[in-house]
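For this view, one protein chain was removed and the others were kept in their places.
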Amino acid sequence: MVDLIAKSACAGLLPITIGSLTLTEETPDPVTSIAPFKGQSEAVSERLESALGLKFPAPNRSASKSGARIVWAGQGRALLMGAAAPDLAGLAALTDQSDANAIVTLKGEGAEDALARLVPVDLRAAHFKRGHTARTFLGHMSASITRTGVDSFEITVFRAMAGTLVHELTEAMESLHARRSHLGQ
Amino acid sequence: MRYSGLQVLKEGLFGQKGWKPVWRDPAPKSEYDIIIIGGGGHGLSTAYYLAKEHGLTNIAVLEKGYLGGGNVGRNTTIVRANYFLPGNSEFYSHSLKLWETLEQDLNYNVMHSQRGLINLFHSDGQRDAFVRRGNAMINQGDDAELLDRAGVRKHLPYLDFDNIRFPVYGGLLHRRGGTARHDAVAWGYARGADQRGVDLIQNCEVTGIDIENGKVRGVQTTRGAIRAKKVAIVTAGRSGQVAALAGMRLPIESHILQAFVTEGLKPVIDHVVSFGMGHFYISQSDKGGLVFGGDLDFYSSYASRGNLPMKEHVMDAAMTLMPIIGKAKVLRSWGGIMDMTPDGSPIIDKTDTEGLFVDCGWCYGGFKAVPGSGFSLAHLIATGNHHAPAARYRLDRFRTGYGIMDEEGKGSQHNLH
Partner (left out) sequence: MRLTCPVCGDRDHREFTYKGDAVMLDRPAPDAGTDAWDSYLHLRDNPCGDTRDLWYHDPCGAWVVVERNTVTHAVTGTALASEAKR
């Protein structure tokens, strides 16, 4: 049997630093999609809390605890990253999503401004606080965007979109940097 | 007054004082043989052909605003006969033949310009589809030529042929396709109908349709009741509202389609060109403006204006196909209200009410159909029989499932076309 070489979604593309911003790849493992069955949200949440200390997130929210993160990912669905899911048999549909997404972190002063060029949602800190997440568009792609710090965002798209994601973000970072250099900021 | 070069010269010499209003402004009579609701392109051409082809002149065209103030004054003026399906093919073929003699027939310059239409294709599969369409056009007796890459380059050297995503493989050239001056078409038909005795009544909104025992008796309007044994609803864009006056629901949703025009430029685009991989088509008006448009906004609307995402999409497609357009400045954008049917094809038919006719559902293709639609509806009203080229435009085809004409092959369902 041939040993295939594992490559991350953004291998060879990242990291990139432009001006004050850096773009790096995240490779949490494993990643599991958790979709509670009808009427089982509470039970799923309790089971998750007892196993990992993380509740099933409310819409537009995420949570993290000792390396494990859970991010709301659309109606009735969340992604658990960096920890194996507890036994949820009969309570939720679990799907292994490890390596299925391209996940990147955009970090640095001006990250909001770079994303504002691509995302039709207000991501400024007054509205969009640490731990808040949004399912929205980045350019023409569906994306999950989560604020992970004062000036850092985690962005998740389908793995096949990795090249486009990096291209779009790089262009936004370059444009922002060029504008700021021009204005002497 | 008959228009001619001599007349223009004479008026020029005598201070342009002899020109007369092009049509009368009559008050509505209490009764007509035929009432046509809607003074747009289709309504006016229907009145004209009723008078010219069938000798019927006791007709009123009722228009709630001003003549030609609806979609006939708001389209992108393209005239073509490049349809594929039986039913559409013969209808648009007939309509194009009427276009070709229209100016002589009306004694009116509608600036019909057969500058050639080129539909571009960008893949082998798309080429096959266009070969098939071209054969259907030729079988119908119309013209079609397949252009390879070099052939397209000869006509349209300014395209981005080697675009990575959408390289130009070739195009289907329809030489008899082109454009016409949209307002002039309405004015020409209005003048022709008026000269033959048709009453064109503006600022006259129909507020009710009188029906007794399943037969139409006339209409109520903002200028009084008018009796008639035959009434035709020719109000594409507002078909649902007018049909509701007769207690009908139509298989139509009204959608918005945006169009754009740039500042006037020297001649640069001398064909009608359509992109095969995004929604974008363009021509240049005689005034110099680049007239272009794209796809529906895809939500029901009567707003005569669209939203920004479709504008962005159209501009994106334009820049992809012809980067030179990036230098042009857009002057105006606007929206037309499209009568969208589930299968994307129109309706010219009788209704369950005796004497009541509908001509609607023209989707985004009503302008080129103006002569054909009027001719065929006039035939139906005058003789009671469907005119052969429009015989498949039945109102009940969705209910029965028989005779669906889904030109785009997307299915017969709202919001797919």
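By written order: A and B. Residues from 1 in each chain.
Criterion: a residue touches a chain if its C-beta (ideal position, glycine included) is under 8 Å from a C-beta of that chain, and two chains touch if they have at least 3 such contacts.
Computed from a predicted model, the values in this text were never measured in an experiment.
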item	value
Residue, one of A:Pro15, A:Gly53 or A:Gly74, that touches the chain absent here	A:Gly74
Listed residues B:Thr46, B:Gln195, B:Thr262 or B:Ser301, member touching the removed chain	B:Ser301
Omitted-chain contact residue, chosen from B:Gly177, B:Pro342, B:Gly366 or B:Pro389	B:Pro342
Options B:Leu250, B:Val291 or B:Ile348, residue touching the unrepresented chain	B:Leu250
Absent-chain interface as seen on chain A, which is shown	59-60, 74-75, 77, 120-121, 134-137, 142-143
Touch list for chain B against the chain that is not drawn	238, 240-241, 244, 249-254, 298-303, 307, 309, 342, 398-399, 413-415
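One rule holds for everything that comes next: only the chains that are shown with their structure count from here on.
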item	value
Between chain A and chain B, centroid-to-centroid distance (C-alpha), Å	49
